[in-house]
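Here the complex is missing a single protein chain, while all its other protein chains stay put.
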Amino acid sequence: MADYVENDSVLEPTEVSEPTEVSEPVVEYDDAAIEAEYRARKKAQAEYDFAQPYDPEALLEVRHLRKAFPIKKSLFGKVQQELIAVDDVSFKLYPGETLGIVGESGCGKTTMGRTILKLHPSNGGQIIFNGQDITNVKSSKMRELRRQMQIIFQDPYSSLPPRSTVGGILSEPVEVHKIVPAGERKDYVLDLMDKCGLRDYYYERYPHEFSGGQRQRICIARALSVNPKLVICDEPVSALDVSIQAQIINLLKDLQRNMGLTYLFISHDLSVVKYISDKIGVMYLGAMVEFGKKDDIFENPLHPYTRALFSAIPNPNPDIKMNRMVLTGDIPSPANPPKGCRFHTRCPYAKEICKHIPPEYKEYGDGHFAACHLLEEQEG
Amino acid sequence: MKKRVLLSLRPTDKKGIFKAYIAGKNEKADDMDLYEVFDIIEDIKSDKAQVLDQTDIDRIADDIIADKRDAIDPEAESSQMAEDIKADKQANAFSEAEAEVLGAYIDSCEKDDAEIIEEANEIADKMNESDPPAVEDDEPHDKNVKLMSPTMMVVRRFFRSKLSIIGLIMVIGLFLFSFVGPLFYTQWGMSEPDSSPVTEYAESTFTFVVNGQTYEVRQSTESQSFYNTLAPASPSHPLGTDIEGYDVLARLMYGGRVSLIVSFLAVFLITILGVIIGGIAGYFGGWVDNVIMRLCDILMCLPGIPILLIVGFILDSQGFAESESRIYLLMTILSLISWPGTARLVRGQILSLREQEYMVAAEAMGYSAGRKIFKHLIPNVMPQLIVQMSLSLGSMILYEATLSYLNLGVRPPNSAWGTMINIISSNTDVLKHYPLVWVPAGICIVIAVLGFNFVGDGLRDALDPKARR
Partner (left out) sequence: MAKYILKRLALSVLILLGVSLIIYVLIRLMPVDFIENKINQMNQGGATIPQETVDALYATYGIGDDSFLGIIQGYLNWLLNICKFDFGTSFKYGLPVTQVIASKMGVSFAVALIATVFEFMIAIPLGITAATHQYSFRDYLTTFLVMVGISLPSFFFGQMLKNIFAYNLGWLPPTGMVEAGSSSVGFALLIEYVQHMILPILTIVILSIGPRMRMTRTNMLEVMNSDYIRTARAKGLKESKVINKHAFRNTLIPLVTTMAGLLPSLFSGAIITEQVFGLDGIGNVALAAMNEGDIPFIMGYNMFLALLSVIGVLLSDLMYAIVDPRVKLE
């Protein structure tokens, strides 16, 4: 892993000026009113955004995506309590880019990836793929579109059907989407296997005969067999040995270059994300708290959560002192997120306002977004 | 193709791991586990590898056979595999001449690793000189190891269990008996009474008094019966005859045909109905699932035999009283009541399989519902389904027997195993004194049910060896 951890200094928390207790005005917060106002504002914002024309250059545009799971239903099926796994996420992804999504377990990144692919039905927002709004598209049309948007799952063991041969698994999508005529199918698959580092005699073998790394290669080959434009990599190396991880990551990078792919790379491993991404999005409890170009984020992390995450990246250089920013408190339950800024319960810089009013997700630099009251204060 | 030369095989300190010295490999000895050892032996058999050191394989095979569990992986199905290994080894004993030709009979226990590897490489080079240049392949071990499909692994595991084999023999035996038997045993038909007259004697005693003297007279009256009923076992009637003069053995064979066919038919119907209805319920969920499950609840509360009694009446009234097709219709109705069990099984399987990640992957690949159901879900439901089917065969046979015993199913002169027992419910004479008339049928039923159950259990273990019995 040493090749792709840069010998940078680990980031110091930037100085934030805190007003003294005396000069802070005592403000009464009416939570109900705040919430109502917040909702109305969000709704108006969303409506405005939905009406905007699609970005012609973006391959994937996600606007105010929302996914909620019902926890409690009344006797008649009306939802009484829900868990909001993806809360108002918006971003754009351009062709050839790799967007790395990071966050703790349970922050909603996997759900977001699957919702974008319509593997979960969304509960709000727009998903615009290749200039087309696919949010409400019919399932038969969606099946055709799936050829262009693929996914590689985290667990290579359960994502391959145990009773099919490798050849069968890889030929099936080719057959269903009619990529090449039937006669050329086997050669096409063998060529694909070669590109992914699989030997030709693996064609008749069954998934259970392979190691984790090889299985993941099979999954990659399967995803690429249909020549997609977008590939969502959902923690593809988390289940693999460290030594294999590097191989797979490099394979993904090579394939991206050769086939002109766009990646949405989900991971909780920051060093991997740093190596492979062009842009980075940081998620916490279902919301995007920071987003921007990789260099911007690493050199100048804005959100306190981002700063805490990055301070935890181990640096193999013993001479550089680690400046760990340790977060206090437990991660709150996603079913019951904190009021106001969702991060305030663990934020070392939390102020009174953070406990009541959710911060705005704003742009603070060229394509660098974040949502934090402290930044707003600094600005204005 | 480069031959692999196996120079030596030794157990290591680690359980179930052996060290193998193979010519052609450069660095160090390979670690192999029991399965790979077995595969080496298979390669030896198919001439893809040669072994030069006999002693170690002997010792290892002995260890395995003697069940020294320290030497082997406890997860492996050891003893049967050990037998296989030993058998293979004996079959492929190397001739001394061949060993001489290669010029290296090594006592591996005394040489150390480096020396053996050196010799191995020498031999490998020598062999390469005589072989044509092989295709570039830097993972020969990986390529030459023979691997089996999941189905073959199941078959292999099935035949490892003695009980399964016994069950299979029982079932096949009964089938041959019933279907092929009559082709050879042509003396008697199913309802062909033996009309060779039999002379019977009836004795009666009476006394009378004449002139003060009491006389006792014993009279013996001769009578001829029309049919040779209730005859004892004899060469022309190996199991004797029954109360109508029919040959018992013939009826047993023909009866077997009906009993077996009807049971298979019923199970077949139940399975088809169960798979389709359970599949729909499991796949679509929602209100469809709800409605189907309620239907299952209702059908499962119907009492089996009493309902069939009613159906029997209906059949009688429609003119099926003496018909041969009676039992088939009855069992069809039985199937229509019994499918909920299978449907629930299929539904449960589908519900759990649906959430497997490869099903999500199938959705992500854009496969249609039909493809997902038939190419991905159903093949994974098959194992449990097959087990259930073979176990139900047993209960179907019992059902048929019960129906025929109650005179609902197959009625005389037609024959089924249950019918042959029906006689004793009304005739205690036969029960007491003529066991050959009814006991063989019962034995056949027992053999059939046990056989199907053994096969079913064997399949269950073969398909999921980790499940606890």
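As written, the chains take the letters A and B, and residue 1 is the first residue of each chain.
Throughout what follows, contacts are C-beta pairs under 8 Å (C-beta built on N, C-alpha and C of every residue); 3 or more make two chains touch, one makes a residue touch a chain.
A quick note: this is a predicted structure, and the numbers were derived from the prediction, not measured.
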Which shown chains does the chain we cannot see touch? B
Among the options B:Met153, B:Ile261 or B:Leu309, which residue touches the chain absent from this view? B:Leu309
Per the whole complex, from B:Pro193, B:Gly279, B:Gly366 or B:Gly394 the residue touching the absent chain is B:Gly394
Looking at the whole complex, which of B:Met389, B:Val449 or B:Leu463 touches the chain that is not displayed? B:Val449
Absent-chain interface residues of chain B come out as 294-295, 297-298, 300-303, 305-307, 309-311, 313-314, 316-317, 394, 398, 401-402, 405-407, 418, 421, 424-425, 428, 431-432, 435, 438-439, 442, 445-446, 449-450, 453, 468-469
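The working rule: only the chains that are shown with their structure count from here on.
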Residue positions on chain A within touch of chain B in the complex are 114, 117, 119, 142-147, 150-151, 153, 155, 158-163, 165, 172-173, 176-177, 199, 201, 205-206, 208-209, 219, 222, 226
In their shared complex, at which residues does chain B touch chain A? 139, 142-143, 147, 149-150, 356-358, 360-368, 371, 375-376, 379-380
